[in-house]
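Once you've had a glance at the structure underneath, I'll fire off some questions.
Note that this complex is displayed minus one protein chain, with the remaining chains in position.
== chain A ==
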Amino acid sequence: MKIIVTDQAGDVHELEGLEGWRVMEVIRDWGLNIKAECGGALSCATCHCYVDSEWLDAVGAPSDEEEDMLDSVGDVKTNSRLSCQILCSDALDGLKLTLAPSAAKD
């Protein structure tokens, strides 16, 4: 499966996702600008991304705990998600998202 990620600089990257991996892990593995401080434990919100509107239904809604975590970033939009909470699967082949400014490394 593929995921198409626009980074904070506006560059578009087509990444090979692995079934069962977290989307955050794929983005981090490719060396894009994502801090992902807690490694996917839903404790940092430094993997914040915006999911393309046409993919919102497929990825589903964030959990309450994820919403609470999203409170800790200042650039939330209606299509905000934490990329560590989205699992790669064939159903998400072609998933398009954009890295949020608040996900950038220092």
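Keep this in mind: a contact is a pair of C-beta atoms (placed from the backbone, for glycine too) under 8 Å apart; a residue touches a chain by one contact, two chains touch by 3 or more; residues count from 1.
Throughout what follows, contacts and distances are computed from a predicted model.
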Absent chain [UniProt protein name; select from "NADH-quinone oxidoreductase subunit NuoF", "Ubiquinone biosynthesis protein UbiV", "Ferredoxin--NADP reductase" or "Carbohydrate ABC transporter permease"]: "Ferredoxin--NADP reductase"
Sole residue of A:I3, A:M24 or A:C44 that reaches the chain not shown, by the stated touch rule: A:C44
Hidden partner interface residues of chain A, rising order: 35, 37-38, 41, 43-44, 46, 67-68, 70-76, 100-102, 106
